[in-house]
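In this view, the complex is presented without one of its protein chains, the others remaining in place.
Every chain is named by a letter (A and B) in the order it is written, and numbering of its residues begins at 1.
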Amino acid sequence: MLLEMLQSLPQVLIDGLALGAVYAVVALGYTMVYGILQLINFAHGEIFMTGAFIGTAFFILLMGMGWVSSVPQIVVLIVVLVVTACLTGLLGMGIERVAYRPLRNAPRLIPLITAIGISFILQDVIRFIAELSSGNYIVTGPSLFTNQLTINFSSISSIFNDASFKTSFLIVLVTAVILMISLDYFINRTKWGTAMRAVALDRETASLMSINVNKTISITFFIGSALGGATGVLFAVQYGTIDPFIGFILGMKAFIAAVLGGIGNIRGAMLGGILLGLLEMFASANLSLLTGGVFGAEYKDVFAFSILILVLIFKPEGLLGKPTAEKV
Amino acid sequence: MSILEVTNLTKKFGGLTANQDVTMNIEAGSITAVIGPNGAGKTTFFNMITGVYQPTSGDIKLEGKSLLGLKPDEVAKRGISRTFQNIRLFGEMSVIENVLVGMHIGLKTGLLGIFLNLPTTKKEELLAEKEAYRLLEHFELAPFLNEKACNLSYGAQRKLEIARALATKPKLLLLDEPAAGMNPAETRELTEIIKNMGKEFNVSVLLIEHDMKLVMEISEHIFVLDHGEKIAEGNPEEIRTNTKVIEAYLGSGAVQTV
Partner (left out) sequence: MKESLAKFLQYKWSQVILFTVFVAVSSAALFFSQKSVTAFLLLLSSLLVLHYMKLKNVTKWIIALGLLFILIPLASSGGPAFQSYMDVATMVGIYVSMALGLNIVVGMAGLLDLGFVAFFAVGAYSYSIFATPQAANFMPFGTYPLGGESFWIFLIIGGVVAAIAGVLIGIPVLRVKGDYLAIVTLGFGEIIRILFNNADKPVNITGGAMGIASVTPPEIFGIPLIFPNQFYFVTLVILIFTIFTVLRLERSKLGRSWKAVRENEIAAQAMGIPLVKTKLLAFALGASFSGMMGVVFAAKQAFIDPTSFTLLESFTILVMVVLGGMGSVPGVILGAAVITILNLQVLTELATWVNQLSFSGIISIPEALSPAKMQKFIFGALLVAFALYRPKGLIPAKNKIFDEKRLKETQAHSDMNATDQKKMQS
């Protein structure tokens, strides 16, 4: 049994890293918003999904214009990523302005409810735009970066099987890492990053220090949503086929990743995302093996949620978070 | 006889020490005040007595029985009730319902009684409602019984919080800055209420307050906390002249000039 697990390990690691990178960047959006507003932005998963659709639409459009064949694919990707990130960023800002800002002093249940509502609206709007323009809401983008690569793990030791992946895996991983590093820099080294941390710590005091709280929150939403949308594009490139319902469960998983790493903690979200991706891939490859066929890969979602519950019970502050006590 | 004995109570939050070896005895039937500059650890002290925080070390005994390890609701059942520095009423509930929640401990009905609306349940409810009404009358809140608590004036909200705390029939009542934000007239009214509380409700009172006039007028005994440590105790006259206290409040230079 152990042998079989080891054999598949290289492939599990690669698939897990790709998935984990996606979780990690989406988790950043949850963690930033939670850090600053203590709100679970249910719509964030939908922004990710919207990003995937906008990106795919651009790819198809640019392909129609002949860009894809004449310009290097990587340039196309960068253009699409930037444009999509800007659009979803604006979308996120708009959502905050319309659905969350008026409710900042309402009971905490209420913004959660608008968040769910917004998430439904986005799902359905994207569904019918997709259905209207292509006749089907399941959309397959152009295939990019499809060169198959193989790493000969078997040459290291005969225990391992070889692992194979597409170039897109590298693209996803590298882009995700670049996004995370730049965000980390932004949060810790720039003026607006400092403002964001200040507002997250104490909104009133920050406003007394002449920080424009509303603007800071808007920027937080812009950045979080831009990251989410860009990850959507990466997701579309990596997995090819998308539908309007990918956001919800993926969003939940990313949220779990954020909690696992310590909600409100940027580096925690990155760690949590990668960890969750790896664990989930490992589970879906080996659950059936480990339980003698009683539970199979279909239980991988159950597995993710079980992680959430275990974390919340035993280490609610997450791996990198600090415990807090409510003031009385 | 002392109702509450606190021995060597210490609370550390990480590296920060909020309370250090605080020891005090509170006499049954007395009105006692805890004073000290902001950040002296007074509210933390209250939170340990009521079970919100568990102390790092030391012991708290109510009538000789330790309260360590109890949750806030269990502490309330033992007979300690409190008000909060930042008012914590049940805003959307009516004034009388707020007081009725305070009576929760005294109501014995089980689920079956609720489902079947048994005569004993009905009787118990009616008695509780009447008692709640009497409490409201005592605090001159009876005319507002059906108002939402969040619609009351600030002073009235403070009074309602005290009424709600008394509804649990406590042996010891902790008041966390009861006069904060009140105007002079309201403070005067409150002073009278607290003064008479011991006799009328058979309760000992421990309060945190910054209004020194109120503190000096009603307290029989005063404890002074500074930087988490007890620096003085005594009757109002002793506290007024204690150099350590003056130093804590006004800085070390103040002592010479006085």
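Keep this in mind: a contact is a pair of C-beta atoms (placed from the backbone, for glycine too) under 8 Å apart; a residue touches a chain by one contact, two chains touch by 3 or more.
Quick caveat, the model's predicted, so the values are computed rather than measured.
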Full-complex contact with the absent chain, from B:29, B:91 or B:236: B:91
Residue among B:52, B:180 or B:231 touching the omitted chain: B:52
Listed residues A:6, A:61, A:156 or A:309, member touching the removed chain: A:309
Positions on subunit A contacted by the hidden chain, ascending: 38-40, 99, 102-103, 106-114, 116-125, 127-128, 131-132, 137, 248-249, 252, 255-256, 259, 293-296, 298-299, 301-302, 304-306, 308-309, 312-313, 316, 326, 328
Positions on subunit B where the hidden chain makes contact: 50, 52, 71-74, 76-77, 81-82, 84, 88-94, 96-97, 100-102, 104-105, 107, 109, 111, 114-115, 117, 121, 125-127, 129-131, 133-134, 142, 145-146, 148, 164-165, 167-168
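We adopt the following convention: only the chains that are shown with their structure count from here on.
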Whole-Å separation of chain centres (CA-atom averages), subunit A against subunit B: 48
